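Removed: one protein chain of the complex. Kept in place: all other protein chains.
Going in written order, the chains are labelled A and B, and every chain counts its residues from 1.
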Amino acid sequence: MKSIFGRMLMVLSPGGCIILLIAGLSTLVIIFRPLPGLEGQAVWIYTPRHAEIYKRELAQWNRLHPDNRAHLGLFEYHAFQRRLLSGFLAGTPVGDLIEVERNMIGPTFTGTFDDVGFVDLTDHLRDEGLLEQINAPSFSPWTSHGRIFGIPHDVHPVLLAYRADLVEAAGIDVSKIETWDDFYRVLSPLIKDLDGDGRPDRFLLNLSTSPLQAELIEALLLQAGGELFDGQKRPVLDSELNAHVLARLATWLVGPRRMCVDAPENTAAGDAMRVRGTVIASVMPDWLAGAWKQHMPTLSGKIKLMPLPAWEKGGRHTTVLGGTMIGIAKTAPDFEKSWAIAKYLYLSPQSAEALFRGICIISPVKSNWSLPVYHQPDPFFCGQKIGELFIAQAPDVPLRSSSPYNTLALEKFDDALVSLCDYATRENRYDAGELEPEARRLLGRAQADMERLIARNVFLASQP
Amino acid sequence: MARPPVLHRVALAPIYAALVFFAALTLIPFAWMLTAALKAPQDFFSGLFLPRGDGLFGIAWNRLTLGNFLRLFREFGTARALVNSFFISSVTSTLATLFCAMGGYALAKFPFRGRGPITWLVLAALIVPGTLLIAPGYQIIWRLGLLGTYTGLLLPGLAPAFGLFLFRQAMLNTVPTELIDSARIDGAGELRIFFTIVLPLVRPMIGAFLLLTFLGAWNNFIGPQVILQRPELLPLSVANTNLKGLYADDYGLITASTLVSIAPMLCLFLLLQREFISGLTSGAVKG
Partner (left out) sequence: MKPTSLRSYPAWAPWLFLAPFLLIFFAFTAWPLVQSLVLSFQQTYGPRRAAFVGLANFSFLLRDPLFWKALRNTTLFTFGSVLLQMPAALVLALLLNRPGLRGRILFRLIFFAPSLVGTVFVGVIFYLLFQAHTGIVNQVLHALFPSFDPEFAWMQDHVMSSLILAALWMQAGFGMIYFLAALQDVPAELIEAASLDGAGPWQRFRHIVLPEIRPVAGFVMLLSIISSFQLFELPWVMFNSGGGPDNRGLTIVMYLYENGFIIGDLGYASAVGWVLAVLLMLAAIIQRRLARKQED
């Protein structure tokens, strides 16, 4: 024995010996370590928020259906994205049921029709009458090559949430607000410098050009009737309406009529600002109501909801933000089993109720809308029946594009906004009308970039 | 050894002051992370470093907690990721060292046909940036059916060009050919000569290279992220980032996880400073 150690020390320093030892031990551990065997269908999700709810729902399902059990797999957003693509394109294992978010699904649609790793559900949805039962606009982001690849999770109507305590204490009556211009006019007395340092410490709305807020900007654009892609999925970034919206957004963010501050949702920093009262109002899709209740319990009884101020008189009072679907992977061993679980998780009244109780999301199934859970007063929102309020806006919710390049187009739109704000600050021009020509020019550049990018894709180009 | 003329003690004072200042700057992030990892979520913003309270120096010592670390190991499988990291790093470094030592020996001590071209080939590979090889490497690993396996992750890293180069230099400089020849005359086999005569002569380089490749593999991020698929196989570098993505607001959890990830390397360095540094500098000052 001694000679072996002696010989090892002739060759390896103490450090080397340690590493060799670690190598040997860890190899043994790795070889004999059991990998958790997960039985049944794998349901992949990316957000911890759904994890709690689905765990309970699946536990119930597993009790009732011991022959069709399912388990949950939670993955970090970007890891999830990568594994999704790797699974579809390189054949590495993916879940059987996969819940994806709107921004994740783009890359799966940029290849040929056969490359899409989800099962085409169009015929199943039609045959079971689900196409009529589900709110039609909810299908839009999940459609590609003319076929539907997932069951939608939501409707995601949007309202405006505001600090009722601060607003009413200042004697302001929000029922007079009809448009965004009204919003600024009526609430601007609240923009104040509270600590005497010459800079305002209270703002009216949470919005900025940071990438975390890009979806919010898209939501506002859609509310105004603008769009990034037309019905044929061709980019239309440089339309007149888009330029108009861009210019007006810039005046909200910089200049003497600035009313926005960067208080991103679901971050500690943003929440601290909301609790402090640095932000008066936020654009609130239904799922955000649930998040606020969880993260900022001290705001209970201080928040009220109202329809979004429209862009023009008589315009839309709501928009759409976010979107999730559940798809079934082509590699799932048993389609019928997966289909059953998907329908249960997404469409059943039980899940609808659990979902609303847990995170305030409205089910896309219209018949579920009469469930009592949607019509109860919510103490967080000063007794308002928020389920009813959101459902009331459901018919007006705009369509979301299903172009796989939507995320990229949105990035370029956001970039244009940043450039426009810089331009406004440099040229000291803060009137929306003055900014429109520059907005048009910036969007024209973004449009050219998008066209070049899309034209480049040889796989899509070969498809009808 | 060249040193400037010895200064009077007093004149050293500003130097000490500067050093202490820079050392503080360097250590503050570590110190903050340690205190953050020991705080419960509700205390997080109560003090800059340690939570304020009624204890000694106005600090609530009794509120410090190991809860974050416990959660890490119980709920998030950190122990598993730790073992994975150790496995990946130690196996990579031992095998890479072995292969580079063998290859360096061959290139240095055997005048065979093809030695010239091979040496040039490997030297040329030194210039190639690693990032150029990620995309085709991924495709090749996929073709071999090794995606998602440890084999697919480890194999490409076992033949680093600079390792071959380092060992070749070391062999040329410190291994006398006469010694090898006399062993051959005595009838020793080639492998025996390698392990009992040659390797002990390059012991410093072996130790240094082991540590260097261990460090490199421990902190490797792109490789595991792109090749490994199952979360149970992930090393700390990837697991830590995923944790940050999922629980971005739980600073206690994230700092605890980061501390667990960097502690082993810091310990190794504490124990083996001299080897580390000699390995780093041997490539530079001569090359």
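What we mean here is this: contacts are C-beta pairs under 8 Å (C-beta built on N, C-alpha and C of every residue); 3 or more make two chains touch, one makes a residue touch a chain.
None of the values given here were measured: they were computed from a predicted structure.
**Student:** Based on the whole complex, identify which of B:Pro156, B:Gly207 or B:Pro231 touches the chain you can't see.
**Tutor:** Checking the options B:Pro156, B:Gly207 or B:Pro231, the one contacting the hidden chain is B:Pro156.
**Student:** Spell out the interface residues on chain A facing the chain that's missing from view.
**Tutor:** 77-78, 81-82, 85-86, 88-91, 107, 110-112, 115, 209-211, 262, 268-269, 272-273, 411, 414-415, 418, 449, 452, 456-459
**Student:** State which residues belonging to chain B touch the missing partner chain.
**Tutor:** These residues touch the chain not displayed: 1-7, 9, 12, 15-16, 18-19, 22-23, 25-30, 32-33, 36, 44-45, 48-49, 98-100, 102-103, 105-112, 115, 118, 121-122, 125, 127-140, 142-143, 155-156, 158-159, 161, 164, 172, 176-178, 180-181, 184-185, 190, 194, 215, 218-219, 221-222, 226, 237, 240-241, 244-245, 248, 251, 254-255, 258, 261-262, 265-266, 269-270, 273, 277, 280-281, 284-285, 287.
By our rule, only the chains that are shown with their structure count from here on.
**Student:** Once bound in the complex, which stretches of chain B touch chain A?
**Tutor:** Touching chain A from chain B are residues 80, 83-84, 86-87, 89-91, 93-94, 142, 147-148, 150, 195-196, 199-200, 203-204, 206-207, 210-211, 214, 225-226, 229-232, 238, 241-243, 245-249, 251, 268, 271-272, 275.
**Student:** If you look only at chain A, which of its residues touch chain B in the complex?
**Tutor:** By the definition above, chain A touches chain B via 7, 10-16, 18-20, 22-23, 26-27, 29-30, 33, 35-36, 48, 74-79, 82-83, 86-87, 90-93, 266-268.
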